[in-house]
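Of the protein chains in this complex, one is absent; all others appear in place.
Labels for the chains are A, B and C, by order of writing; each one numbers its residues from 1.
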Amino acid sequence: MNLKKISEFLLNFKKKYIYLVMFVLISTPLILKVTQETYETKEVKSIYQRVEEIYQHNKENPEDKLALFISVDFAPSTKAECDPMMNAMLRHAFLRDIPVLGWAGVPQGIDYGLERFNTIAKEYNKKYGEDYIYLGYAYPFLQAALAFGTDVRIFASTDYYGKDTYDNYPIMEKFNNYNQLGLFTSITGTSLAEGWIQYANGLFNQDVAAGVTAVNASRLYPFLQSGQLVGMMGGLKGAAEYEQMVERLEKKEIKKDIKNYLSGLYKNYEAPEENPRKYDTSYTKTELLKSVNSRKMARQGMAAQKIAHFYVIALIIIANIGYLLKKRYESRR
Amino acid sequence: MGLLAWTTIGVILTIAIFSFLIKDNPLYKFAEHLFVGVSVGYLLVVTFTQLFIPRVYQPTKNAFNSGDVFMSIWMIVGIIIGILFLTRLTEKHNWLSRYPISITVGFYSGFAIMPSLYTRVLRQLGATVSEDGVSMINFQKIGLFFKNPSWANLYEATYGPLIVIGVLTVLIYFFFSFKNTNPVIKYTRKPAMVYMMVGFGAAFGYTFMARISLYVDRMNFIINEWWPLVRVNLF
Amino acid sequence: MKRKYPMILTFIFGMIGLFLKASPILNEKFVDYLLLWTAAISSFAVIYSTFNVVKHHVLKIQRKHRDMMYSYVTFVGILLMGVTGFVGHYLPQSNWKLLYDNLYQFVRTPLDATMFSLLAFYISSAAYRAFRAREWQATMLLIAGFIVMLGRVATGPLMIFADITNWIMLVPTTAVMRAIMIGVGLGITSTSIKIILGIETSYLGGGK
Partner (left out) sequence: MRKYIILFLVSLLIFSVFAQETNTSDKKITPKAELVLQDRANDGGTGFTLTFKPQNKPEELKTYFLRIYKEVNGEEILIREMKVNNSGQTVRMPMSVQKANTNVIARAYYQKDGEVIEFKEKSLSTKGEWVDSARLSAFIAAILFISMIFIYVKKARSGEELFVRRIPGLGEINDAIGRATEMGKPVFYIPGTSTIRDVATLASLNILRSVGRKAAEYTTPMKVLIQRPLVLGVAQEVVQEAYMSAGRPDLYNEDDVYLAAAGQFAFASAAQGAMVREKPGAVFLLGMFWAESLLLAETANSVGAIQIAGTDATSQIPFFIAACDYTLIGEELYAASAYLSREPKLLGTLKAQDYFKGLLLIITILALFLDIVGVDIIVKYILS
């Protein structure tokens, strides 16, 4: 019986073949843009509902609107998990005409956050300073966390572009205190989310939501159970859930296909000389492609991640079968 | 050079690094040596602009301008000691570099004693005894479990004692100068090993998912950032 | 003479470090002075290590090592990044700075991120090799790792694994990591004291 040969084969796969198979398995779903719908958990749905509540509230009393705050607390190295979360939240807010304010909690996130804010704002024809604003680097953390307790303009006296926030931006007139923020979201790969829970929620009982990398997700579960967190997106899975909810909403709101909608957005639009927009009001082909692709990033990542997971679990099972065969072969000899 | 050219360079370097998985090859050697050069160049720039100028040159200039004699002397001595490190370039005088080494090694060793004792040893031992006021071995919780046994109550009742046993047995496992015949050592070796293996196996499996998403991000760079540029510009 | 004085210096600065951390007023007054010195020493150490890298590759070229031509690539890398970085710092609007930013964004970052992502492959081959039921310890490792891996991706009926994963991470893993941290804290303290008291002098090198 060639038990020996089988066990030898099962136990000694060459590394390069393991890697080659892994490479092929993971890359195909990404190349073919296979998206993996995922079941929606309570903690992500509660964020979505909270943003919808803000939309209802703003519709009922247009005078006393609530805004959404996004704190970009992640560095490009955790982009894979955090980027789709921020895209989905920005899209949800802009789709529902909810004013968005943001800043960066980590230095590496400053420029990256701004580029994301402007790119997504471009998809919804939003004006900087009226519909959304980016306040640059929120440092030191403690002062930033307490700033919204009184008037954030004391702390963030200038925005990212260096202009005074007191008199240049109408959005800052209406939204500078925790009472005017419907939801405060920290998207991070670090433990900054716990800081926001302790200060924003702890001191000023501001509704706080968190979008964290998979590694940090379990650390925040106690805050979910205790109600200190409104909701939480954990890793690519959390991003995929929120992403698919926002895509459903977008299809309902924008009847047309996204690509035509975007290309038609700035068809006959001449920007005034002093262009308030921080982006050029025209869509190049590449930008169109990128915007459309970026709506499915998390779910594509999910498919690849699930396949990789089951591939490695299979590898482990095969190795142990080989080991058992080897043991039986040796015991029989 | 256009965005397409630069992104293509990024993609070529990405594939060069991935090619190492199959076999070491000239493309990987090129990328590796370029990466070494870029990292050393970057360190030079960061050290000069963010360490030497603001933390060495500027204070010295201010000390001289403001006529602060003590500070000027202190900075000059500091710079001379720093230069002593360069004596390593010579064969004969490289023992002079021991002075900057001893100062740095000595200072940082001394600097590490209090924090390591305070944060790593005493505070962690304290956390093993009681967590924010509630003792880890909590008889009310154990009583509660027996009143109405449920999974949640079982967890509440057992997690404190299990952590205490785990910490103590693993700590005892790392005694170095006691023989195995010592009963305390003998009977805690196996439970400590069980804790360690379960703990390490879980930690390994846990970070697995995060590593995969790193790779997903690289493929996104190629498929969603580079490929749209190519398709638009070339076809 | 070559070892005695440095050892005295180590002791003096070791005591300074210890007392600075113990007394906030001393720390407030004097820590900056010391950090100025360590900044100076580190700056010159960087210069020395750059010479070391250059010398290492020059030797490779002199010895006609088979990979010698790649050493030129390293020199180009150092010069390119170094020059554009320095000039770009002082002339932020110049296209030197633009070149530096491009080099950072399209050379350093992709290389960095791709090397990091190799872990996805290495972790799978390491798991394939390590998670085998050899002796009971390895079996323990396998079971725990397997449960957590399943727990992290579980859906529907497999959710039981997610709960077990949470329990394993909250109890055994916490206990082990805490015990090791305590042991390491003691190790750090004893090694630091050994160095300051001159019991451990290997870092001072050879000769009398």
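As a convention for this text, a contact is a pair of C-beta atoms (placed from the backbone, for glycine too) under 8 Å apart; a residue touches a chain by one contact, two chains touch by 3 or more.
Predicted model, so just to flag it, every value in this text is computed and none were measured.
**Q** Taking the complete complex into account, tell me which visible chains touch the one left out.
**A** A, B, C
**Q** Out of C:9, C:41 or C:103, which touches the unshown chain?
**A** Considering all chains, including the one not shown, the answer is C:41.
**Q** Touching the hidden chain in the complete assembly: which of B:171, B:209 or B:229 does that?
**A** B:171
**Q** Quick one: which of B:43, B:56, B:81 or B:222 touches the chain that's been left out?
**A** Residue touching the absent chain, from the options given: B:43.
**Q** Determine which one of B:88, B:141 or B:218 touches the chain that has been left out.
**A** Within the whole complex, the residue contacting the unshown chain is B:88.
**Q** May I ask you to list the residues on chain C that touch the chain which is not drawn?
**A** With respect to the unshown chain, the touching residues of chain C are 18, 21-29, 41-42, 45-46, 48-49, 52-53, 55-56, 59, 67, 108, 111-112, 115-116, 118-119, 122-123, 125-127, 129-131, 141, 177, 180-181, 183-184, 186-195, 197, 199-200, 202-207.
**Q** Name, in rising order, the residues on chain A that touch the hidden chain in the full complex.
**A** These residues touch the chain not displayed: 15, 142-143, 146, 149-151, 154, 177-179, 203-204.
**Q** If the hidden chain were put back, which residues of chain B would touch it?
**A** Given the touch definition above, chain B has residues 17, 20, 24, 28-29, 31-32, 35-36, 38-40, 42-43, 85, 88, 97-98, 101, 104-105, 108-109, 111-114, 116-118, 121-123, 125-130, 133, 135-137, 139, 164, 168, 171-172, 174-180, 196, 200-201, 203-204, 207 touching the missing chain.
Keep in mind that, in the parts below, only the chains that are shown with their structure count from here on.
**Q** For this assembly, give the contact graph shape among line, ring, star, complete and other.
**A** Graph shape here is complete: every pair of chains touches.
**Q** Check A-C against B-C and say which one is joined by more contacting C-beta pairs.
**A** B-C
**Q** Whole-Å distance, chain A centre to chain B centre, using C-alpha means?
**A** One centre to the other, that is 26 Å.
**Q** Quick one: chain A and chain C, Cα centre-to-centre, how many Å?
**A** Taking the mean C-alpha position of each chain, the two centres sit 29 Å apart.
**Q** What's the distance between the Cα centroids of chain B and chain C, rounded to whole Å?
**A** 6
**Q** If a residue has to touch 2 or more other chains to count, which residues of chain B qualify?
**A** As it turns out, chain B has residues touching two or more other chains at 18, 21, 206, 208-209, 212, 214-215, 217.
**Q** Quick one: which residues in chain C touch 2 or more of the other chains?
**A** Those would be 109, 113, 116, 120-121, 123, 127, 131, 142, 145-146, 149, 152-153, 169-170.
**Q** Chain A touches which residues of chain C in the complex?
**A** 109, 113, 116, 120-121, 123-125, 127-129, 131-134, 142, 145-146, 149-150, 152-153, 155-156, 166, 169-170
**Q** Quick check: in the complex, which residue numbers of chain B touch chain C?
**A** Chain B reaches chain C through residues 1, 6-7, 9-11, 13-14, 17-18, 20-21, 29-49, 51-52, 55-56, 59, 74-75, 78-79, 81-83, 85-86, 88-89, 95, 98-117, 119-121, 124-125, 127-128, 155, 158-159, 162-171, 174, 193-206, 208-209, 211-212, 214-215, 217-218, 221.
**Q** Where on chain C does chain B make contact in their complex?
**A** Counting only chain C, the residues touching chain B are 2-3, 5-7, 9-22, 33-51, 53, 67, 70-71, 73-82, 85-86, 89, 102-111, 113-121, 123, 127, 130-131, 137-138, 140-149, 151-153, 165, 167-186, 188-189, 191-193, 195-196, 203-205, 207.
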